[in-house]
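A single protein chain has been omitted; all remaining protein chains appear in their positions.
Showing subunit A:
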């Protein structure tokens, strides 16, 4: 690394490299989005080994299918989120097939399968958590205290020794940033 290197790759830079087949961009994409993919899989499947498998499948199939990704037609984050949803749905469908087969084998009436789709609300929440982790400080710390710890504005101002007005303004602007990012990912 030298000081002559460019700044951190933006999601758009990663996307371009990815589409061009630049191997470093796969590592960049993994560093940027693996938390989002893994957390989404974990929340949806409620099983750690399954979530690890899905994460692996998502990045492998995204890389192999990179020719079908068009950076002009949406963000890489949204595309990976879409692949993650498909992989989770596949896993849920396989689970309910297994369940039906074993029910049939022991002569039980099929009690109906759980839905084999990914809940939109879960996706939105994980996307927002991912974006929150990427805000710049002090906004990131302020929003963590406000959202995760449920602290009031005066409590946050005291915890961080920041003026109350500064805290309020960061929460408002942070909310706007999160909304904007959610809109991007939802396309």
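Note that in this section a contact is a pair of C-beta atoms (placed from the backbone, for glycine too) under 8 Å apart; a residue touches a chain by one contact, two chains touch by 3 or more; residues count from 1.
Simple rule for what comes next: contacts and distances are computed from a predicted model.
One chain of the assembly is not displayed; among "Multicomponent Na+:H+ antiporter subunit C", "Cytochrome oxidase subunit I", "Glycine--tRNA ligase alpha subunit" or "Anti-sigma-K factor rskA", its UniProt protein name is "Anti-sigma-K factor rskA". Screening A:118, A:145 or A:185 for touch with the missing chain picks out A:145. The omitted chain makes contact with subunit A at the following residues, 1-3, 5-9, 23-24, 26-28, 30-32, 34-39, 42-43, 51-52, 55-56, 59-60, 63-64, 121, 124-126, 128-130, 132-134, 136-138, 140-142, 144-151, 159-162, 166, 168-169, 171-173, 175-176, 178-179, 182-183.
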